[in-house]
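A short worksheet on the structure shown next.
For subunit A:
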Amino acid sequence: MATDDRVLLSVRNLRAVFETDDGIVHPVDGVSFDVRRGEVFGIVGESGSGKSVTAMTILGLQPTLKIKEGEILWKGRDLLTMPEDERRKVRGREIAMIFQDPLTALNPVHTVGKQIGEMARIHEGLSRRAAKERAVEMLELVGIPEPRKRADMYPHEFSGGMRQRAMIAMAITCKPDLLIADEPTTALDVTVQAQVLEVLLAIKDEIDSAIIMITHDLGVVAGMTDRVMVMYAGRAVETGTTDEIFYEPRHPYTLGLLASLPRLDDKGDEPLVPIVGSPPSLVHRPTGCFFHPRCRFARVPGNCETDDPALRLVAGDDHMAACHYAEELAGVTVESLRRQVDVTLESELADLDEPLERLVPDPEPRDAAGGDAAGETGGNGDAVGGAPAGPPAADTAHDGGTNP
Partner candidate 1 sequence: MTLTDQTVAEAGVEGPSEATAGPILGEARPLRVDVWRRFRRNKLAMVGLGFLVLLTLLAIFAPLVAPYGITERSSGAFRQGPSADHWFGTDGIGRDVFSRVIFGARVSLRIGILATLISLSIGLVLGAIAGFFGGIADTLIMRLTDVFLAIPYIVLAVAIATVFGRSENAVILILGLTGWLSIARIVRASFLSLRRMEYVEAARALGFSKLRIMARHILPNALQPIIIYGTIAVGSVILSEAALSFVGVGPQEPTPAWGLMVSQAKGSLTSAPHLLFFPGGAIFLTVLSFVFVGDGLRDALDPKLK
Partner candidate 2 sequence: MTSYIIRRLLLIVPTVFVALSFLFLLFFLLPGDPARLIAGGAERNIDQGVLERIEERYGLDDPVLVQFGNYWKRTIQWDLGESYLNRRSVNEILGDRAVNSIRLAIWAIIIEIVVGISVGLLSAIRRYSWGDRITTIVTAAASAVPVFVLGFVLQYLFAVQPNKLDWPEWARLRTSGIGPDSWTFFFIPTGEQWRYLILPAVTLACVTTALLARMTRGSMLEVLRADYMRTARAKGLAERDVVVKHGLRNAMLPVVTLIGIDFGTAIGAAVLTEFTFGWPGLGSQIVESVQDRDLPVLLGLTLAVVIAYAVINLIVDVSYAWFDPRIRLGKGEHA
């Protein structure tokens, strides 16, 4: 795969730790993935799953983090062993980052224009005046009205959505090959979220870059990404194309995330299925499969409790999952899971060790969860005019997980 010349970024077996008073934390524990030119790669997971840390590690923005092993190949060169001043030239120019909260991520004491122009000044050596012009150009590109006037304003004078647009403008100033967007819309109003995502996608085509989209919002993933990696407790538990992840999930965690996601076509009679329990401590992790204490399909006692499942190819040529019983999940859909849970709702809270065999594969065409979520998010930009439709509130996947 590394020989594929469309591969821009190749993270190989990345393992990093934080040392804290309570013990060693493993926020990223053996993660591998590739990002190819022009694609949108999603990284999904609950907070604490290691998705943000993974992104920070690519840019080297986690000073307290210790990289234990692995490599981050950028256009074939390992960023981790690259001298700092060369790596700095990659930052911003070749790989740029869009942060979650644009209010705190923008410097309050400099004008927006100056902060955007700074990018061009560092990497292209532009003069102050030329940098300012570039900033105005960039603000216009991301759809900010009166860009010349806005460039002289300070972040606190911008609205949330405009700030995030400014943040995007800053990131794309040097036309980077890769944009890393870390929860780019989480801090924004629902109506603004879709606009910002649209801007991001339009920009991607305009400057022909790849995007890593880090989010806990499955709606965002469905609407934007080409391929997805699902992370849990510092590991990748499932990777594949967006369609594969949404229509043919092969990991119980992915399935759980999808089942806990309410959809707009819900008739109101399908229950949402929370993922029980809370994410594991990253210091004292469970034995065997890290997900087994929360897994509806876990075989306890059995190898789920004792053996750590490796991420392996389960279908197609790129669909991988880290579950001992991935093949047996082949026919399980969100609907069947929900139906099953509905039937056993009374007993399920008491008896979480649901035998996998009792879940019958569903013959229905799988057009629900992913498809609609994707369609909905895509259409969201038009829905601004007061229609009640928002993107699927995938937040509940997260909330359901942490607060059963």
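Just so it is clear, a residue touches a chain if its C-beta (ideal position, glycine included) is under 8 Å from a C-beta of that chain, and two chains touch if they have at least 3 such contacts; residues count from 1.
Basis for inclusion: all candidates are chains of the complex that A comes from, given by their letters.
Owing to the predicted nature of the structure, the values given are computational and were not obtained by experimental measurement.
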Touch assignment for subunit A within the complex, options 1 or 2: 2
Residues of subunit A touching candidate 2 in the complex: 59, 61, 85, 88-93, 96-97, 99, 101, 104-111, 118-119, 122-123, 154, 156, 170
